[in-house]
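One structure, pasted below without further comment.
Shown here: the complex without one of its protein chains, the others still in place.
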Amino acid sequence: TACAGSNSPSNSGGGDGKSLVVDASFDLKTADPNRQYETTGSIVAKSLYETLLSFDGEDVTTPVDGLASYEMNADNTVMTLTMKGDSKFSDGSDVTVDDAVFSLERVQGVKGNPSFLLDGVTVAKTGDDTLTLTSAEPNPALPFILPNPALGVVNQEVVEANGGSNTESDAAEGFLNTESAGSGPYMLESFDAAAEVVFTSNPNYAGDKPAYDRVVLRNVAGPTQKLNVEKGESQVALDLNPDQVAELGSADVKVISNPSRYMIFLLMNQDPAISTVTSDPKFMEAVKNAIDYDKIVDMAGKGSVQPGGVIPSIFVGALDAKEGNARDLDAAKKALSESTYKGEKITLNFPNDITVQGLSLQSVAEAAQAQLAEAGITIELAPAPVATELDAYRDGKETIGLWYWGPDFPDPSNYLVFAPGELVGLRAGWPADGDPAVTTLADAAKAATGDARAAAYEEFQKSLNATGPFIPLLQPAQNVVTSPTVSSVITNPVWTVDLALIK
Amino acid sequence: MPSSSNDTVAVAVTTGNAPRRGIPPLVRYLAIRLGLTALLMLGVTIVTFTLTNLVPADPVQAALGEQAAANPEIVAKFRAENGLDKPLPVQYITYLGNVLQGDLGTSTQTRQPVAEELAKAFPATIELALSAIVFSALIGIGLGLWAAMKRRKFTDQVIRVVSLIGLSWPTFWLALVVYYVFFFLLGWFPGSGRLSPAAMPPPQVTGLYTVDSLLAGQWSTFGDAVYHLILPASVLALYTIGLLTRFARSAVMEVLDMDYVKAARAKGLPKRKVVLGYVLRGALVPIITVLGLAFGSLLSGTVLVEKVYSWHGLGEYSFSAATKLDLPAIMGVGLVVGVVYIGLNFLVDVLYGVIDPRVRVS
Amino acid sequence: MTTDVLATRAKRRRWIKISPSFRTPLAITGMVIALAWVLIAIFSQWIVPFNPLAQDFPRLQPPSAEHLFGTDQVGRDVFSRVLSGASISLPLALMLVAASMILGGVLGAIAGYFGKAVDEVIMRIADLVFAFPTIILAMVIAAALGPSLTNAVIAMLIVSWPAYARVTRSLVMTARNQEYVVAGRLLGNGPFTSLRRDVLPNVISPVFVLAMLDVGTAILLLAGLSFLGLGAVPPTPDWGAMVSDGVQQFSSWWISAFPGLAIFTVVMAFNFIGDSLRDSLDPHTADAVQGRAM
Amino acid sequence: MTETKTGLSIKNLEVTLGTMKEPKQIIHGIDLELIPGQITGLAGESGSGKSMTGLAICGILPENARTGGSIDFGGRNLLKLPERQMNQLRGKEIAMVFQDPTASLHPMINIEGQLTDHLRVHKRLSRKAASARALEVLKLVQVPHPEAALRKYPHQFSGGQLQRIAIAVAVICEPSILIADEPTTALDVTVQAGILRLLRTLCDDLDLAIMLVTHDLGVMSSLADRISIMRQGLIVEEGDRYSILTNPQHDYTKALIDALPRERSEDDDYVDPASVDSSLLDAVELVPVIRDESPSLNDELLGAKIMEDPEERKEESR
């Protein structure tokens, strides 16, 4: 094969042979694509591995071809993928349909965090360059799932040679943490989950050669990231909060602000055993009317928005902010006086050691506390490390909780978990029979296809807003700050940023 | 009667002494120490284990994603993999057995061997803490000596105030201020991390970049590593400098009052010789004790500095382990810090022996 | 003024030996600053210009005539928060130090006086805690009991008593062989009478000085824990937590600078006092104080 | 004898300690003559300034000390000598032996080191030559097994041996003047006897001018050729050994000799309590002193008498 010489020096962009330093706050665990399911892990996996389908730039509404092109059958149960066959792994071997099948089965087999993406899906090789994904239930979201970097295709031969398999006995993670075995734009030069990941460009990459030959992705705390990028010590900072971005004003840097994929919400427990107050509809109404959404959005800074419902603005079926909750202090006070609330202290639990796009949940909690106080609701803040608090949250033990939801794939069906009796619904003590009206709308949304989907999801959210125990508060901005030498950074809700597209 | 024989009487009093036989005392001493150390480490692991298990939270939740944690199959597999499905005593015994074989377990977060992760994090912290302690020792002991020589004079007062002020800064804040001023505003020092992004870490021998780069003969890497060390090490050192200055001063002052210092001066020795050979030597034992203690506290103090300087060491590792309930990692850190602490005490004891012959004998 | 009171008191009862050499400019500076903070802590409720919890103002305002120290990221008056912070950090630090002094002192005195097995048990436990990484312990405890200032204090108490135990033990071990203690035993003092009457009064002053020197360290450690999110619960105006908030917005330097300076001045004041006290002790006891862990 | 040794003469020596604002005069003008081959005894109560006189001769008074008068040695006034020149005399021409040998030898430096470091500085000897000389001197002061002793540390010797070593350190540079500040007070009588003999021998053989400070009149009587009695910074009586001890003139000297235990007559079993001379005790006026450091043993006892000015007394007691 003639690919050895494929890295022609005549590439576009001004970054020939240069290296790029990207600062991020790590939540990195592994460089094994099929096991990672963290923000930083996706950035790494996206750079090292290619997926069967992908998204183009920041548009996540239409899946595009990746290593393969796809066709879906009418009832959304069988997906047929045809490999394009022009990609090569970094060791020069071809990416085959076997590699693809092996990788998808590996995601399922290792039973890791991303395994659920392919729950109920059977992968089968059907020809020299075709494979099918079969689901028992209709699975219209599958094309939106496949671009997830966790479904990156690994080199079966290499992985198996290093202890890998598509079962629980897989032992290739250690190897994949030292060397990459993918066909992505970069190869792994070094990997330290706590400190930094260094990438070098993959000479056998089939696509456009990335602008930077070497990328250093460093783990740096927020405030330091800001100083570094201002000083030119790094070229890209991924985790600046809106205030830090605002302070950059005069500095010679560029800011790219977009609404992020995260939705921060309050939950009020519907289980009377947990709290008779929060399960009181009047009290819920009071809280919904007492929150000053504009002020919270303002506090979260430029680029952040109020989501109309649980589905973030960037996805199909998102509600307009105007149709969401709004502040009405009088209504709040009135509802409160009709409720069983007697002025007792209500605890608000939240994790205090994590930030969402650089924004600490603590400031949101403090703001909510102050606003509810204006309506006469006394809130006691109860922060805890996320490890401790997750337990209470996932067990549905919190009275009022402040959390965020990041989508697993860019499709509104991801948000059906907020329905009664579903994953997040249960966390608010909302049983399956908690609100039949909402349940009906959720089922309708799930079943809807084509253009009807958007409307169905909007209806679902409206009823959720009216009677549900969730109060969507904020969709914080995703800020990427770059030094002037960088001309373009493309963000994406699934993999945050594609290092190979930075120019 | 020859007069000289009179003097020997006092020594001869120990005739009632039983003859010493068997194991030489030094070996015995070492053996006992080692045994105690092992017991202490056992205690450390038990306490860590119990404490961590007292935390009302489930490592499953901390390690698994939203969807994965909702899948009983995955949760079961996770529990089985990490031995969490066994009763606590069994878990502990298994852990202990593994530790004895040099296996510190696998991180529940990264699924990497804790020993390997520690091998990365530990040298970073050691490098930082060692440079800080060397720095503090040189400056602190120097200032303390100087202050003691000028006792109650103006210089002494100035040194006193300065060292007390050095003791009073909240490290975490100072770390950021120093970073802001010396990196951001003035640009005198490089930014975060242990090396410039362009530099390659030297081949790992000790894990200390300064030492490794020297071993590999990479002078520019060595320079880079030192350059990156200066700011965080100075911030860390500030507190210890203050502490050591105050301490060295009083230790030296006490020695200055000793007859042997008077005797040395009466011998007409040059001042430098009196100060370094007699005074400092005499004050060294207590100073070394404090130096050992200071190093111990430096190790745990690094967490606050590491955060700001993106120095991915033990402090950061232990912080994330504790907040994410990564039990094997927490235990690993406990063991390592315990070993360092005990090793340090041991080292200090050995140094006593080197410095003070009276210790050597018993 | 206060030094005089202390000095005359000392002449009368001589529990705490304070020589005139204590009355140095350094000690007086320390006393004045500490006293000022204590007063602020006591009266903070009445002297703050604004409610330290109210988010009434535009966010991130730099210092101005109205907001001397500016406003923070949710629009609270930093000046008011710094002032009321005194009433949180100071009493807690003092309580912590007092509690560790009492706990460590009592255990150390018992270990030192009775020796043998009692000593072994107590001191091995102390060793264990010493060998244990402080921050980890604090973090695990905070994780277990939930972050709150009280829990942070408990965590620190657990790690800080051994220092006092060691010092007290070594002092008591020397003191118990003092001839006057033996004389007391010969005159029929039981061990506890002897400990109370002859031993403790003579070792208390160095331990007290150690405690004075420790107040600063305690404030710093508490602030450190709050900084890590393991201490004060928002919106408590704790200095450490405020610095922690502020470092996120470092260009809005006033949010962290003023609480940072507050910590600095208090710690410095107590260091000045403690060091002057130590200086006025005789060299041998000062020795024991110095030889402790930090 | 290869060279003639020089003596030393102190004229009107005054020593003041303390700050300029609160000066405290320790020595109020004393005269003393140290003659080669003679032992000059300096006796007196605790705190009378005996040690200070010795330190003044060596030029190692506390930093805040101010001096008056002169100490003439070989035509030079030691009090006015620049520090550098004084340092060349110290140890080489004027040597000192301290009271407690365990305290005056550095516990962490071996005997050879402490014997030779100043020898090498003063005489510019090689390590080897210095070592040989050290061995010679150790033999001279009769330390058993001198070769082995060189490599030992102070704690490996008994008090008497250590004092011999300390004397060796003092005489190794062949000084003219030796100041011995209570060299036997810390030792047992049997050991003391040996040291006294050694000092006598050294004085005779090396033609040393020795100043022997002691408050033990027995030691004085055995060793000193001339005796000066000191009290409150003054020499109150001076003379040859025999006349001072048998025919004291000054009240204080009388009191000292009076205080010596007298023998009981053979026939009475009990000392009649009435016969105990308690006049000295009676004389003690109980003056409370407030200090934090241990007061020197006896200065209060007689101090009460000597301080005429009550105001001054108050100052003193603060």
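For reference, chains read A, B, C and D in written order, and residue numbers begin at 1 within each chain.
By definition in this document, a residue touches a chain if its C-beta (ideal position, glycine included) is under 8 Å from a C-beta of that chain, and two chains touch if they have at least 3 such contacts.
The definition used in the following text is that contacts and distances are computed from a predicted model.
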Out of "Dihydroxyacetone kinase", "Peptide/nickel transport system ATP-binding protein", "Amino acid/amide ABC transporter membrane protein 2, HAAT family" or "Hydrogenase maturation factor", what name does the UniProt record list for the absent chain?
"Peptide/nickel transport system ATP-binding protein"
Of C:25, C:62 or C:191, which residue touches the hidden chain?
C:191
In terms of residues, what is the contact footprint of the unshown chain on chain C?
13-15, 114, 178-191, 197-198, 201-202
In the full complex, which bits of chain D touch the chain not displayed? Write them out.
45-46, 159, 188-194, 196-197, 200, 215-225, 241-246, 255-257, 259-264, 266, 269-271, 273, 276-278, 280-282, 284, 286, 288-292, 294-295, 297-298, 300-301
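In the analysis below, only the chains that are shown with their structure count from here on.
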Nearest chain to the global Cα centroid?
B
What is the distance, in whole Å, between the centres of chain A and chain C, each centre taken as the mean of its C-alpha atoms?
45
Residues of chain D that touch two or more other chains sit at none
Touching at least two other chains at once: which residues of chain B meet that condition?
55-57, 176, 180, 308, 322-323, 325
For chain C, which residues count as touching chain B in their complex?
26, 124, 127-128, 130-137, 139-141, 143-144, 216, 220, 223-224, 227-228, 240, 243-244, 247, 250, 256, 260, 263-265, 267-268, 271-272, 275, 278, 283, 286-287, 290-294
Touching residues of chain C toward chain A in the complex: what are they?
53-55, 59-60, 73-74, 142-144, 146-147, 229-230, 233-235, 245, 247-252
Residue positions on chain A within touch of chain B in the complex are 19, 21, 23, 29-30, 35, 37-38, 111-116, 119, 168, 173-174, 177, 190, 192-196, 216, 218-221, 223-224, 227-228, 230-231, 233-234, 353, 385-391, 394, 408, 423
